[in-house]
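One protein chain omitted, others in place.
Moving on, here comes chain A:
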Amino acid sequence: MRHSIIALGTAFAALLTPAAAQVQPAPAIKSTNVELPPGDALFPGGSSADAINNNCLACHSADMVLNQPALSRSAWDSEVHKMIKAYRAPIDEGDVPAIVDYLASTKGTK
């Protein structure tokens, strides 16, 4: 087979649509309207989670972070700075230590 892409209406159409050597009817494409779950759960931990709750929920839900494996404090520090530098997270440098503390104590390597 020289080309595995199949122009319908040629002999190659047989590969995927054995019955139809002719052009198939256009599939119906209809306007779509959906609702997505909000993903607004907070990080657990009460006031120890204030800094992370205030700074880390704008772009993605907490489960993104909670599903990560345990990482070293320096790895968590680079993650937070990656958010600020690469993704322009509007985070006050003064909040960074509290965020890293939270991550290192709840999801740190021993």
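The rule is simple: a contact is a pair of C-beta atoms (placed from the backbone, for glycine too) under 8 Å apart; a residue touches a chain by one contact, two chains touch by 3 or more; residues count from 1.
Everything below uses one rule, namely that contacts and distances are computed from a predicted model.
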- Leaving aside the chains on screen, match the unshown one to its UniProt name from "Ferredoxin", "ABC transporter", "Molybdopterin-dependent oxidoreductase" or "Alpha-ketoacid dehydrogenase subunit beta". "Molybdopterin-dependent oxidoreductase"
- Where does chain A touch the missing chain, residue by residue? 1, 3-9, 13, 15-17, 23-24, 26-41, 58-61, 63-64, 66-71, 75, 79, 86-90
